[in-house]
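The complex appears here minus one protein chain, its other protein chains still in place.
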Amino acid sequence: MTVFLAVLRRDLLLALRDGAGTWTVLGFFVIAVAVFPLGIGPEPQVLARIAPGVLWAMALLAALLSLDTLFEGDYRDGSLEILLSAELLPELLVLAKALAHWLATGLPLALAAPLLGVFLHLPGEAMPVLFASLLLGTPVLSLLGAVGAALALGARRATVLLAVMVLPLAAPVLIFGAGAVESAQTGLAAAPSLLILGGVALCALAVCPVAAAAALRQAVE
Amino acid sequence: MVAQALKAMHDTVLRVAQPARFVALAGAWIPWVSVAALVFLAAGLVEGLALSPPDYQQGETVRIMYVHVPAAWMGLFVYALVAGLGGVGLVGGHPLAFHAARAAAPLGAAFTAVCLVTGALWGKPMWGAWWVWDARLTSMLLLLFLYFGHIALSRAFDETRRGDKAAAVLGLVGCVNLPVVKFSVDWWNTLHQPASVMKLGGPSVDPAMLWPLLLMAGAFKLGFFALWLARTRTEVVEARLRAAAGRLRAEGGAR
Partner (left out) sequence: MAAMPGTPFALPLPTQAFPLILRDVACARGEARVFGGLDLAVEAGGLWLVRGANGAGKTTLLRLLAGLLKPAGGAALWGDGRAPRTVPERAVLVGHQEALKPALSVAENLGFWARFHGVTENPWPHASDPFGVWALADVPVRALSAGQKRRVSLTRLAFARAPLWLLDEPTTALDAAGQRIVWELVALHRRRGGAAVVTTHAKGTVDGANELVLGEAR
């Protein structure tokens, strides 16, 4: 438990201080979303129509952007093998790293999304659903990303590889996340999509740490 | 059911499967399996293109089905096979399972791609569009992407065994994700016709069309098996060459 908290603490410190952490991710999210009105035009109805999809897709890409560093630093400087040989279960190590990643990227993304929703004329009643869907969906991205990052450790062209692996796996999150916001926007019930998203999150919580831990063991072998 | 068939198949392979014996056995089987595949293919093509009737609604274009549907089945089957082989390799540490998975994945991707392309050719006259973001099409597209990830990952490392193991983990995660993908896109949007062969209460396809379909499915499966054997044999031989080269280097360094 001490090691779990120590890893969590150190990764959060790194994310807040390092270039590839929270600020880069948030910056990318804001700029990428702002590009859409420039390309599509200022029509409020059109922007509101595409807002759920744009916000979710960009949040997905922003989360992906910071994933390649998740284990890479520890792998390169030799910390990873020391951490893996500790009494702490590798699965818990993955959880600590994924939790730190989520706190440093997923949570800020969820907090920033409603603000960007205003820019895209997303109606007010859809805002809580947008926030809730990101709150449920971004942990899945961190967990799936942990699997991808662990698998790509030491690979050639790891960043592109990571995107190729994680994006298809993340498709359901995108579909249900954006779907929930769209339902709220058109006056339908958002709860079913949110519940499914929650179910997906629980499945990811069960499967991803095991898979990522297996991948980490292979990486340091 | 597929999983059990796979397991039985793999058990057989394990029994035959000292790499050296495998190379010899594969060499003996490949010609026979290839000939059988060609026979099925010829029969299926004659049945499908000449003897079977056109559909009362879809006309001649229905014949695309005889390629499209077997390709779709193979795309899914091979993914399950690759994931299963990866799991066997991870648990049992049997190198032949990794070789077989590495050999099968590009074949599965090719079947999936054939399914998507023939689907587009069929979709244009039927739906008026090459591509629609329909549930079936989208989930097959995502399956193709999963194959791409698997293939890229298995070839991304200097050490081939590491690539094999990593790809095996990805294959298993993808397996868990497949039903989720399927349901998500199913509920998302649906235009594709529902299943008509493998369903409760027997197939609703006319026997005149079912026959060529099954013949083609057999041809695809046998063709895959022949190619898979050949590719796996190549992988085995390649691995032995690499090991030999490594030994030579090590001995050279010792002197």
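In order of appearance the chains are A and B, and numbering begins at 1 in each one.
Definition applied: a contact is a pair of C-beta atoms (placed from the backbone, for glycine too) under 8 Å apart; a residue touches a chain by one contact, two chains touch by 3 or more.
Quick caveat, the model's predicted, so the values are computed rather than measured.
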Of A:14, A:46, A:92 or A:107, the residue in touch with the unshown chain: A:14
Hey, which of B:92, B:125 or B:246 is the one touching the hidden chain? B:246
Just the residue numbers, please: which parts of chain A touch the chain that's not shown? 2-3, 5-6, 9-10, 13-14, 17-18, 73, 76-79, 81-83, 85-87, 220-221
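Methods note: only the chains that are shown with their structure count from here on.
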In whole angstrom, how far does the Cα centroid of chain A sit from the Cα centroid of chain B? 31
Using the touch definition from the top, list the residues of chain A that touch chain B in their complex. 147, 151-152, 154-158, 161, 164-165, 167-169, 171-172, 175-176, 179, 196, 200, 203, 207-208, 211, 214-215, 218-219, 221
Of all residues in chain B, those that touch chain A in their complex: 90, 142, 145-146, 148-149, 152-153, 156-158, 162-163, 165-166, 169-170, 172-174, 176-177, 180-181, 183-185, 188
